[in-house]
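In this view, the complex is presented without one of its protein chains, the others remaining in place.
Chain nomenclature is as follows: A and B, assigned in order of appearance, with residue numbering initiated at 1 for each chain independently.
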Amino acid sequence: MNGWILAATVELGGGGAAALWGVATGPPARRLTAQNLTTSVVCPALLLLAQGYARPAYVDLALLLALLGPVGTLVFARLLSGEQVSGPNVRGATWTAAGLDAAVVVAVCAAVGPGRSMVKLLLIGTLLIGGNIIASRALAGGFRGVGGG
Amino acid sequence: MSDAVTVVALLLVAASATAAVAQRDPARQALVLSFLGMVLAVLFTVLQAPDVGLSQLAVGSALTPLLIMLSVRKVRRRGRTKEERT
Partner (left out) sequence: MTRRTAPRAFLLAAGELLAWWAGLALLWLVLITTVDTLERIVGASCAAAGALAARAGRRAVTWR
């Protein structure tokens, strides 16, 4: 058990418990926000695990999640548009999650060193943070005209 | 000690699956279910089965919620028109 896996354990335990609590209880607005933040919690855990197991191929899971997680949130935002959401904590939670993602991506990048795999990690980080921000803006109703909801 | 991450992932899977069953509203069940899908992918990764985790991510994070939400919407719409008729 090295430091990367320990970090993944702590990150997954804390963030996962918080996201589960948010997604299973409370008003619909908070549930949707927590569902959006789940992607930002699980994806860095996958990156840390890939680094901890020293298997670069495991990074593909994080790439796929960074692509599909916001898509899932947009599905909910589009189909749950009857109960519209704009929680007060959305902005703070979103930026906290984006900071966590950026920190993990930078740490793994520093461990990997320059090269193609670092570009891949940076691409995953960009997709993750950009998708997170787009999804939370859609949840806050910023894209209602575009989404048609 | 090296099994700690496995234990954490297993606990999260068990807790979220229980929470998904305990919800009453199908839309809220779908929200918890998408969380369960992502955590299950982490569990598969921890158990050194990333290929299973990939397919689990592809199905669980976007496709299953989409199917459930579409059917929920269709059922609700049908119920609404039936109420208007009666």
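Keep in mind that, in the parts below, a residue touches a chain if its C-beta (ideal position, glycine included) is under 8 Å from a C-beta of that chain, and two chains touch if they have at least 3 such contacts.
Nothing here was measured: the structure is a model prediction, and the numbers come from that model.
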| item | value |
| --- | --- |
| Where the missing chain makes contact, among the chains that are shown | A |
| Candidate in contact with the missing chain, chosen from A:R78, A:K120 or A:R137 | A:K120 |
| Hidden partner interface residues of chain A, rising order | 56-57, 63, 116, 119-120, 123 |
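Operating definition for what follows: only the chains that are shown with their structure count from here on.
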| item | value |
| --- | --- |
| Chain A contact footprint on chain B (complex, rising order) | 1-2, 4-5, 8-9, 12, 15-16, 19, 22-23, 27-28, 30-32, 34-35, 38-39, 41-42, 45-46, 48, 50, 53-54, 57-58, 61-62, 65-66, 69-70, 72-73 |
| Interfacial residue positions of chain A with respect to chain B in the complex | 1, 5-6, 8-9, 12-13, 16-17, 19-20, 23-24, 28, 31-32, 34-35, 38-39, 42, 45-46, 49, 53, 55, 57-58, 60-61, 64-65, 68-69, 71-72, 75-76, 79-80 |
